[in-house]
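One structure is given below, represented as structure tokens, and several questions about it will come after.
FYI, not all chains are in this one, though none of them got moved.
For clarity, chains are labelled A, B, C and D in written order, and residue numbers in each chain start from 1.
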């Protein structure tokens, strides 16, 4: 659990000090973090971890990825009022974003059922935390970084072709999977014949995808995994879910997050 | 212009190397960054700056904050194809988020006209870049950090009251403004009588706000600025705009960004 | 309370190890930090904080900003002798500088009485700690950073004039005050008419300042604050204190510090 | 030449931006850094180096350590006015402190003539730059860090005695000198007999020192170097200079610096 990005955000926010909260006396208070709408949430351990570092006792009352009702207290805090107020905004910013991603991911996972994976992309803002939020929602993080897996995309193919890219990738390392992004049937066949581990159909209709997968399966390419990508949102997801793919990647999950509403309320000491 | 957060994101994304792009030959290519929808954009100098650091020539063809038509080339790149592809995603992630914020801000600014400021909040994900995107959209960044200005909120008032908080703040530094968040008329009067520089009406209806401002002006509090805040979105903005406030702060601008669609296309050398 | 600059100084001082203290056996000792002259001191919590990080128990016996007699034990330490000796110099360096600043600030504050603020400048060496020492002495930190407040100085005026600078500043953000540095009556009037929040008289005699303030007050500029600056030291301070200004800023407080004398003595275990 | 501490100071000073200078147009100007009093200065290459990093052309017109007359232009700058103004204060802060140290060091060196070294201590604020300023004034930096040399002081002696400390030090490394701080004749003899490389007389009168050195020389300890330390200032320096020591260390050089007066003036473009 890497708290560094969160520590960095607190540091940036506080600057030379939370000058307003420093007006207050040093006293201990209890406070609650409350969800103000129905949602799936995540990041609770991150918040508890960052509180511990700041000397605030934090206890989570629910679990990452669980469905929470509006009005639920999700974390109880106990500690110096100045400290709590000075980290309040950073904590809430994390929870509202991660909760938004987890809620959207869960909604998509529920639509496609257990057979197809919903996966993230690298269209993230806080890579590590965005990926954790996807996982909490039942999704697959896909590549964390550019060194995770080979993903041969249109621009790579334009320069070197599918066959040569796969051949070179295979020589580099046998521990990484090779995925190829294709735009049509011929490319898909070339990728399959060169033993790509995963074929990603980019910006293609569910019908086209279905035809190609069925063709490739007839050709005997049984162990390849298939992924759909490109402009897939909540609305057109059901169609893609039945196109025969194993996974559907959605940039929308992290590039256009709708924050969930959370707030912090001080109770007294 | 602080490029460090962007440099950090590139580093995190690349890890031990963009293993796919490293398959390609070392050759120079031209590439275009293209806007795929009508939008207002920002962050162009950040992108050009980060490209320069990476040895890529980048030339912006439009200006931050200007209205751009779908299909417009906004930045031209020229450099090593491996480098361009390895930073592509980080650049696009920045532009799509900042463009989303700038577009939303501009839309709000256009609604309220020149008389009322649209301001950001600290509900940000990438504080510095989010604030720049708001400025590019014609908005006011509001506090960058907790040490920018005194902002006495409900939790501070609960512990120390308005009068005492203002008195203490005034003793700390005469170079910072003092803003008080109020929830009703009595609090607003107390803040005004203790010479707050700014009064923020939190989660109050436009009508309530109007009444209070009119009352305070009659009392002679002419130099105070008034700000509305809390649950204000594109829909209810016009009402607030005519309530007599000088500024309207909207967390929505940065906590629930809708990314604009941008892509990078390689042209050949 | 930001301990990072102090941690950095310890790290720089120790290098690959305090090779002399490493000759000693591992044993616990008690030690006292003693003030060797009458003085006002500050930075006690910083020292206790840094000791805690190093595993040394530290207990302050006096408070920041209080007047301390020569020979007073200000902090008691208890811990590994090697560790105490390896951080001794860094701790004493901090206390002797901060004490010097606090003592000088307090002396000035006592001269001007409660009506006029004594403020620091950005002529600091350890910005954050220098400012804390000023505050402990009853002074006002003034700007911590260049983004705290607009301060339109001679070089800005030379390029853009007072009126235009203020107009542009006002458009950027309504949360920051605008201060203008003036060198004569006409500039002061221009600043006042354009509603500067603060007017700083730079390198002007107390008499000149008095005349201008009196003129401006007659013109009705009641809410503006006035500040004197430039070459003000302990000697000429009383004159400035009665010139009608609200604040007097003194670079001398931090650029020419006279260290107070503190030492650390080991008592045995 | 390590510019990192200076880069850090600029970063801390600028924060989210020099909001005042950002009001100005982007234009190139010439500027001069001018010494406003007679002094010896240093740090010129540091300033030129930091300017280069910021894209400002800087040309030094004088050399570190040379005697400069009031009114002399010491560095010429040429570059973007916004950048120059945003780094102005940090540059001047460095020059005024380093110049103060160099001037004080030079004055002491001139008093003692070429036979005795004037050395710094670890009573510094910006260790690296303070030491460079001492060197520029003709002084000796003494230990940069705790791992530079063994310096067995009162607290070490209290715990382990002189003989045992030296014996242990000698076993650690033959590449480091061993210095012993003594408070009386017996300690000095013990240090000499155990072959300390340097003996430091701490808080002793010039007469006492003279007697002991003369005794030790008679005993045949010819290759030992002798150093005086403790409360030595400009006033009592001449006496110590003729006590027979090879070096005199003065904490006063860096813990109570009197800043020299430097300013930056913009000339136009």
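Following the convention adopted for this analysis, contacts are C-beta pairs under 8 Å (C-beta built on N, C-alpha and C of every residue); 3 or more make two chains touch, one makes a residue touch a chain.
Computed from a predicted structure; not experimentally measured.
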item	value
Copy number across the full structure, from 4 displayed chains	6
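Here is the rule we use: only the chains that are shown with their structure count from here on.
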item	value
Third chains touching both chain C and chain A	B
Chain whose Cα centroid lies at the greatest distance from that of chain A	D
Centroid spacing, where centroids are CA-atom means, of chain A and chain B in whole angstrom	23
Centroid spacing, where centroids are CA-atom means, of chain A and chain D in whole angstrom	53
Distance between chain centroids, defined by C-alpha means - chain B, chain C (Å)	32
Per-residue overlap in chain A, given as positions that touch at least 2 other chains	15-16
Chain contact topology (line, ring, star, complete or other)	other
Pairwise chain contacts, counting only pairs that touch as defined	A-B, A-C, B-C, B-D, C-D
Complex contacts: residues of chain B adjacent to chain C	117, 119, 135, 140-144, 147-149, 172-177, 179, 198, 223, 225, 246-247
Residues of chain C defined as touching chain A within the complex	2, 128, 131, 144-145
Contact set on chain B toward chain A in their complex	9, 12-25, 27, 81, 85-86, 89, 92-93, 96-97, 100, 122-128, 145-148, 150-153, 155-156, 158-160, 165, 168-169, 172-173, 176, 255-259, 265-266
